[in-house]
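In what follows, a single structure is set out as structure tokens and then discussed.
The complex is shown incomplete by one protein chain, all other protein chains being positioned as in the whole.
Right after this comes chain A.
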Amino acid sequence: MDSFIAALTIFVLAIFVGFEVITKVPPILHTPLMSGSNAISGITIIGSIIAAGAKYTTLAAILGVTAVTFATINVVGGFLVTHRMLQMFQKPKTDQKEKKKS
């Protein structure tokens, strides 16, 4: 029971932190916010790693490898695509710098 209350406390506090941080994200970055937070939700990868490595049963091994694959797609794809988008938001700034130099 104690561990449940501790987990619940963390859950509730994390939701408050989430609300505080995310309400400060401007609308122009909402798409990267979605893909970026999506990558973070790929944290289930750590659960899947242990399950795939422990190999309890054949079924568990198959499910494990599927779970690792799904979560890795989520993590790798999510962070990469977010990076790609965010760099586009930076480009105009470098353009202006170049103009100033020339």
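Here is the rule we use: a contact is a pair of C-beta atoms (placed from the backbone, for glycine too) under 8 Å apart; a residue touches a chain by one contact, two chains touch by 3 or more; residues count from 1.
Everything that follows uses one rule, which is that contacts and distances are computed from a predicted model.
**Q** Hey, which one's the missing chain according to UniProt: "NAD(P) transhydrogenase subunit beta", "histidine kinase", "Roadblock/LAMTOR2 domain-containing protein" or "2-oxoacid:ferredoxin oxidoreductase subunit gamma"?
**A** In UniProt, the chain that is not shown appears as "NAD(P) transhydrogenase subunit beta".
**Q** So that we can see where the missing chain sits, which residues of chain A does it touch?
**A** 3-4, 7, 10-11, 14-15, 17-19, 21-57, 59-61, 63-93, 95-96
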